[in-house]
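The next block holds one structure in the form of structure tokens; read it before the comments.
The complex appears here without one of its protein chains, the remainder shown in place.
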Amino acid sequence: MGLWQQVADGVTGVVKGHLVTFRNLFRRPVTYRYPEVRPNLPVGTRGMPVLLSDDEGNLLCTACEVCARECPVQVIHITAHRDENKKKVLDEFDIDMSRCMFCGICAEVCAFGAIAMSDIYELADFEQENLIYNKERLAELGRRRKGPIINYGIKTEGNPYQSPAEEAEGSAGTADKPAQSAPATPTAGGTSR
Amino acid sequence: MPDAAATVSGATREQDGEEVRPTAPDSEVGDLHTEEMMINMGPQHPSTHGVLRAVVTIDGERVVDVDSDVGYLHRCFEKICEKLTYHQIIPYTDRTDYLAGMTNELALVLTVEKALGLEVPRRAQFIRTIMSELQRIHSHLLWFGTFGLDLGATTPFLYAFRDRETISDLFEEITGARMMYNYMRVGGVRNDVSAAWVKKVRTFLRQFPAALREYDDLLTGNPILKARTRGVGKINARTAIAYGASGPVLRASGVPYDLRKHDPYLVYDELEFDVAWASEGDVLARYQVRLEEMRQSLRILEQALEGLPEGEYLGKAPRIIKLPPGHYYGHVEGPRGEVGCYIVSDGDRKPYRLHWRAPSFVHLQLLPLMARGHLMGDMVAIIGSIDIVMGEVDR
Partner (left out) sequence: MYLAATSSLPLRLYQWTEQLFTDLGLPLWLLAVLVATVKAALIIGFILINVIFLIWLERKLGGHIQNRLGPVYTGPFGLLQTVADALKVLVKEDIIPAAADRWVFMAAPLVAFVPSVMIWLVVPFAPGVQARDLNIGTLYVAAMTGCTVPALLMAGWSSGNKWSLLGAFRAGAQLVSYEVPLILATLAVVMLAGSLSLNDIIRAQQESTWFIFLQPLGFVVYLISAIAELNRTPFDLPEAESELVAGFNTEYSGFRFAIFFLTEYANLLGSSAIAATLFLGGWSGPFLPPFVWFLLKTYLFVFLAMWIRFTLPRLRVDQLMNLSWKFLLPVALINVLGTGVFVAL
């Protein structure tokens, strides 16, 4: 390859590169302004795990402690007592979100469909203690469920960090999802399986 | 291997003869005496890809020696695994090579399945293949971006991330996560893929070649890139094999060895693809091999989507997995090379010992051989070209 060939190749290479960047200058940016514009997460996104309730608002959890056993990082803490019928009653259900790694195994192993991974992912807090979610808080978040359980996950509404405008848009956006009406009661093992 | 070690010690000088530069050139210029300087590259450095610390001895700008110091990201992965059941290990494997979670999980579940003698449903095998190849493109895209960044071009990084985002979204839709998938299961996969998702993958396959062409125009054809990479960081086939290199690093040195071809797992033996390889063994060769691998992955994806059968996505597996006592090794072709999982079982639910073969760790040992005699700027290009992930090196 002669010198001129080299120079010519070099110039074409450089010019081609510049054309690429110039074309992209007029493309629509692919990024969006995150806190104002929110991603439309698919159902099944593994955000924080929440506890699901039935129609009457009772937790589906039976305190079988499978999730606590299977959790790889051991962040689920459950205490229960037996009532007069020898049935287990859930007393405490704490998840230490500061150590949770969002693997979703808890939701997966639950035979009663009592835990699901929600789309809540903005968990920052000023106090570390606040990251330990107790039964009531987890249940409250679980009641925000809208839509079906898909891939062990749910979508929530009334996200504390959601702007009102986005919320209106968000509910409109989910209307065209394949399964519109939220089943009132999640059946046992109620996943898309 | 005493023989290999002998080759290796002399490898810097002997490799491919003419391209080698003197290790300590012109230290004496007239009466001027110059001294070598030791410089700490990392663990906080923009282009050590995480927390690699390389103690570099330089003479002016020329690298005399490199001593890499690892362990800043050590998280006791292997030790933790001894306390976990096999299902619980899966999310941890994501965190070794955090840019290629799918293939890591695959290495583990394939080993466990091999030990159990499990039959995996065909649909699950196809899904695993699709995920592995998407992961390969995903990982190579990030490598492409950071490699451009190492060479001082910021724009390829953003373009690569733009296109990588599509795959991240595809992963998220099925697995629920963008990096830490926790998707492979012993006997199958966690969730089934939907027809809509398959359609989205097809759209991606249609659009991605245009992006690859854009990369070629932007970076591959660039004379500066060629000048920066050609003949830099050469490793010949013998040295690469002696050091246990695998993946693109080995293939760029003229050894077309690919586990997908030479020890086929999943359904790779039914799919048609070429092993991307080059013979030069320099940074440019590794660059070209990776770009070509992305193209081959597209071919594989095309066929895998075509052949995706109906059926179960999660086969029958024992609820409590206990491997029979013994030693098991399974490996897959990850984006960086051979990802190996070595399990010693004493018959319990947990492995007695688990060892992870991380390609980056192996390739990092080639760094001194590659970098000696080159300039500081080359050093960065070389680190970029072996595509290390410190999470995998330190585990």
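Think of it as A and B in the order they're written, each chain with its own count starting at 1.
Note that in this section contacts are C-beta pairs under 8 Å (C-beta built on N, C-alpha and C of every residue); 3 or more make two chains touch, one makes a residue touch a chain.
Since the model is a prediction, treat every value here as computed from it, not as a measurement.
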Touch assignment to the omitted chain, from B:Ile80, B:Ile224, B:Ile241 or B:Val267, lands on B:Ile224
With the missing chain put back, which residues of subunit B would touch it? List them for me. 37, 39, 45-47, 60-61, 148-155, 158-159, 162, 218-219, 222, 224-225, 227-228, 375-380
Had the left-out chain been drawn, it would touch subunit A at residues 14, 17-18, 20-22, 24-31, 33
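The definition used in the following text is that only the chains that are shown with their structure count from here on.
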Let me have the rounded angstrom distance from the C-alpha centre of subunit A over to the C-alpha centre of subunit B, please. 29
Which positions of subunit B touch subunit A when the two form their complex? 84-85, 87-92, 155, 159, 162, 165, 172-177, 180, 182, 190-192, 214, 217-219, 221-223, 226
Of all residues in subunit A, which touch subunit B in the complex? 6, 9-10, 12-14, 16-17, 19-21, 24, 30, 41-42, 44-46, 70, 72, 101-105, 108, 117, 151-153, 192-193
